[in-house]
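Left out: one protein chain. Kept in place: all the others.
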Amino acid sequence: MTTDADSATKKRAAGQSAPPPAIEFHGISKSFGPVRANHDVSMTIAAGCIHGIVGENGAGKSTLMSILYGFYEADRGEIKVAGQAVNITSPDRAIAAGIGMVHQHFMLVDTFTVLENIILGAERGLLLADSIAAAGEELKRLEAEYDLYVDPEAVIQDLPVGALQRVEILKALYRGAKILILDEPTGVLTPQETDQLFRILQALKAQGGTVILITHKLREIMAITDTVSVMRHGRVVADKITAETSEAELAELMVGRKIRSGLKRTDVAVGKVALRVRHLTVRDAYRVPRVDDVSFEIRTHEIVGIAGVSGNGQSELLEVLAGILPVAGGGFEIAGRRIMPDDPCDPAQLRTLGLAHVPEDRQRLGMVAEFSAKESAILGYQNEPLYQDGIMFNQAAIAEKCAALMARFDVRPPLPAVLSANFSGGNQQKLILARELDRAPDVLLVGQPTRGVDIGAVEFIHRQLIDMRDQGCAILLVSVELEEIMALSDRILVMFEGRIVAELPAVDADERTLGLMMANAAAATA
Amino acid sequence: MPAASLPRWIDTGVIPVLNIALALIVSGLIIAAIGEDPFAAMAVMVKGALGYQEGIGYTLYYATNFTFAGLAVAIAFHAGLFNIGGEGQAYIGGLGVGLVMLALDSALPMVLLLPLGLLASAIFGAAWAAVPAYLQACRGSHIVITTIMFNFIAAALMVYLMVNVLIQPGQMSPQSREFDVSGHLPFVHEALAWIGVSFARSPLNVSIVWAAVCCLGLGAYIWRTRWGYELRTVGHNERAAVYAGVNPRRVIVITMCISGGLAGFVGMNEVMGVHHRLLLDFTAGYGFTGIAVSLMGRNHPIGVVLASLLFGVLYQGGAELAFEVPGITRELVVTIQGLVILFSGALAYMTAPWVARIYYAVKPRPEPAVSAA
Partner (left out) sequence: MEDAFVFTVLTANATVRVATPLILCAMAGLFSERAGIIDIGLEGKMLGAAFISASVAAVTGSVWLALGAGIALAICLALLHGFACITHNGNHVVSGVAINIMVSGLTVVLGIAWFQRGGQTPSVGPDARFMPITLPFADVLRDVPLLGTLYSGFLSGHNLLVYIAFSAVFATWWVVYRTRFGLRLRAVGENPQAVDTAGISVAWLRYRAVLIGGLLTGIAGTYLAIAQNAGFVQNMSAGQGYIALAAMIFGKWRPVPALGACLMFGLLDAVAIRLQGVVVPGIGEIPVQLIQALPYILTVVLLAGFIGKAVAPKAIGVPYVKEA
C-alpha cells in the first residue's frame, strides 16, 4: 500500500542525505463503539512536502488526524515523528513534538483578542504581561516570514472566517509547529481567501515545514499537494504522487468504483411555477445578509440544484424557505400564499401549503435522536388528524404509518420502536425522506440528501428524488457534492456570498465550469 | 450517555435502585457517626411510618405533597427546563386558595368551593411560574436563576401580606382567620367515616385523590398527546422542534404554567386541606423535596409516586425517629434528601460503567443489531 509514497520519498531524497519522514503511521486502528473509524492505517509523509489526504465524509481522515494530534488515543498501532516513535496521548504532547493542527471548527475563544488566543496554553511565565510582550515580537516575525497579517488586538468575534483561520495557523506556528495539519480548511473560505491560504502553505513548505491537508475537494489536492493518500471506509486505499495522478483517478479511488455519468432519467416537460422567490434576503444575528436579494422560481417536474462552496448562503436559503429563519427582505410565494417580512409563515403552516423539507443536518433538525423511530416518523406532522384519537394520539395509527414508511423505503431494521439514534446514517435519512415524501408534496426542499450515507443508499435516495420529480414535484436541491447536483438537477443555480451568480441548464454543466463559477464568482458573472 | 448501551431494565431499574441504596448507605454512616444504630433507626422509621393507621395517614399526606411537587419538576424536565421554583409556586398557590376561601367561604357551599380552590391554587401557582417562563422564553434569562429569585420574592411577599394585610385582627402571630367548614377539604378519615370505615385521624385529605388523577393525566399528556410530543421535542432538541413547526416559546410558557399549577396544589393540600387558614411557611421545603422526588423517579409519574411514598416514609418515620431518639432530629431527613438528589441526580450515571462491566462479564457483548455506519 505504501510503495508509491515510498518511491516518492526515495525520488525526492535522491542526491541528498535522506531526512527521515516527517510522520509515519504504522497499523493505526481506532473504533468508537461498534464503528471502526480507522482500520490498520499505515501512511508515510515525507518531510518538507504538502501531503493531501482525501476521502468521503466518514472515511476516517479526521479521526486519523485527531489521533496524531493526541485528541484520541489509537486502539492499536504506532506513530513516528521524524523517525522517532512517539506516544502522543494528549494535544500538549503533539505540540511538543512539533505538530500543529487547524481544526475544521475553529478552536478559538470568541471573547478573547487574537493575541490572547495565540498565547493561550503557550504563555511564558505566570504573568500575562510578559507573555503578551514576548508574543507581540514573535508575531511580527511570523507575519513577515509567512505574510500572515492579523490585527493582534482584534476580538475574535468581530473577525471574518478567513482571518480566524490565519489566527489558527499563527497559533500553531507560535508553538513552533514544524508539521501543520489542516482539516477541511477551505470549506468556509472565499476563493481569494483560499488562494491566500495556499500561498501561506507554500511559504511554510519553502521554510522546510510539512503540511497535511485534509479535504474532499480534489481540485485543491491537484493544485497544491506533492503527495496524496486516499482513504475509504477507515482504510488507506492508495498513496499517489500528485503529479502522476488525476482527479478522475482519485475520485474513483475515493468512491471505490467508477463515477457514473448520471442517473437514467426521462425528459419531462416542466409545468407551472410551484415556488417563486423574489428578492429574498436573510440576515444573521449581526444583520449581515446571508441570503442577498435572491430571485428564482421552480416549476413542477423540475429539480433545481444549488451549487456553491458551503457557507455561501445555501443553508440559510433552505431554512428561510422552510419557515425556520425569518424573511428579512423580499419574499417567496407557494400555493398562492406570499411570505414576506411582515407576513411570516411558520414551518407548520408551510407544510399545509404542500411544502416538505429534508434538512441538511438530519441529526439535529430532521429527527430527535432520543425518540423512537415511530416518534421521529411523525416529526412535523404531529398535528395530522390521522394520528389523533380525540385529544390523545392514536398510537396504533402512528406505529402502522411508521411501519409502512419503513417498508416502502427499505429502512433497516424495520422496527418502529427502535431509538432513532440507533439507526445508521443511511437508514435515518431514508426514514426522513419517507416521511417527507409521503404526503406527495408540491415543493420539496432537500439539503445534502446523501451526506454520510453509505453508497448503497445513495443510489436509492437519488432514484426516489427523480421519481418525485417525474410525478410532478418541484424540488430544490442543495448539496456540496457537485456530482450529485449534476446528476439530479434539471437546472443549476450557483450561489456565492448569498447571491445567485449564475444559472445554467444541467446539460451544459460540467464540473470544471461549475467549479469555476463557484470559485470565481466575479469572472463568472462578468 | 453511558447507560445507553445497557438494557432498559438495568437503566431504569438497577441503576436508580443502586443510586438510592448509595444514598441510604451514606445516611446510615451518618447515623452511625453520631453514635446511633442505623438499623435500629431504620426500624423505628419504618414502624413509625407504616406500622399504624395514624402513621400511614401522615406518610400518605406527605406523599401527596411530594407527588404534586415531584410532578411539577418532572414535566418541566421533559421540556428541558429546571424548575427550582416549586417552593415559591406552592406558596403562592396556597395564597390563591386562601384568598378565595377568605372571600367566599361563608357565601358558597363546599361543592363550589372545592373546584374554586383547586382552580385558584393552579392559577396562582401557574402565574408565579409564568413570569420566569416568559423571561426565559422571550428575554433569554436563565430559568434556574429566576425561579430561585422568585422563591425569595414569594417569601417576602407572603411575609408582607401575612403581617400587614391578612393577619387576623387582634392576633399576635401572622395567621389569617380560620375558614368556614365549607372551605375545608374533607379529611380522609372523615370521608371514610361517611361510608362507615373508621380510620385514625391524620392530615391526609382528599387531595391525595387529586394527586393520583394528576399522575395519570400527566403521564397521558406527556406521552400520549401531541402537546406532550411537542413538549418532549423541545426538551430534547429545540432546533428539531422549530423544524417541526413547534413554537418553543409557547411550549416553554405552557409547560411552566402546568408545572407551577401542579406545585400550587401543594398549597391547596396545606391551606385548604390541613391548616384551614393562611399562615407563614406552610410549604416547609416540600417544593425542594419535589426535585429529589423527580430525579429519583426518573421524571416518570410512576417513578414520582414511588419516590413520593419513599419520602413520605422518610418524613413521617423521621418525625417518629426524632421523637423516639433524642440524639436524632427531623433534619436527618433533609440530609437524606440531599444525598438522594446527589446520587440520583448529579451522580446518576456514576455507577453505570461498573454495572456495565459486571453485566458484560456475565453476558458477552452481542454484536450490535443495528450498525451505525
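Order of writing sets the chain letters: A and B. Residues in each chain are counted from 1.
Here, a contact is a pair of C-beta atoms (placed from the backbone, for glycine too) under 8 Å apart; a residue touches a chain by one contact, two chains touch by 3 or more.
Since we're looking at a predicted model, the values are computed, not measured.
Engineer: Considering the complete complex, which visible chains touch the unshown chain?
Structural biologist: Within the full complex, the chain not displayed touches A, B.
Engineer: Which candidate, B:A43, B:L135 or B:A356, sits in contact with the chain we can't see?
Structural biologist: B:L135
Engineer: Touching the hidden chain in the complete assembly: which of B:P38, B:P186 or B:G345 does that?
Structural biologist: B:G345
Engineer: Among A:A18, A:V109 or A:A206, choose the residue that contacts the chain missing from this document, as touch is defined above.
Structural biologist: With A:A18, A:V109 or A:A206 as choices, the missing chain is touched by A:V109.
Engineer: Please identify, in ascending order, the residues of chain A that touch the omitted chain?
Structural biologist: Here the touching residues of chain A are 32-33, 69, 71-72, 90-95, 101, 103, 107-112, 116-117, 119-123, 125-129, 131, 171.
Engineer: Applying the definition given at the start, please give the residues of chain B touching the unseen chain.
Structural biologist: Residues 30, 34-35, 82, 84, 132, 135, 139-142, 144-146, 148-150, 152-153, 156-157, 159-160, 163-164, 288, 291-292, 295, 327-329, 331-339, 341-342, 345-350 of chain B touch the chain absent from view.
As a convention for this text, only the chains that are shown with their structure count from here on.
Engineer: I'd like to verify one number: the distance from the centre of chain A to the centre of chain B, where each centre is the average of its C-alpha atoms, in whole angstrom.
Structural biologist: 47
Engineer: Help me check something: in the complex, which residues belonging to chain B touch chain A?
Structural biologist: 4-5, 220, 224-226, 229-230, 232-233, 236-237, 239-240, 242-247, 367-373
Engineer: Going by the contact rule set out above, which residues of chain A touch chain B in the complex?
Structural biologist: Touch list, chain A to chain B: 33-35, 58, 322-324, 346-351, 357, 359, 364-371, 375, 378-380, 382-383, 387-388, 391-393, 395, 412-413, 418, 421-426, 452-454.
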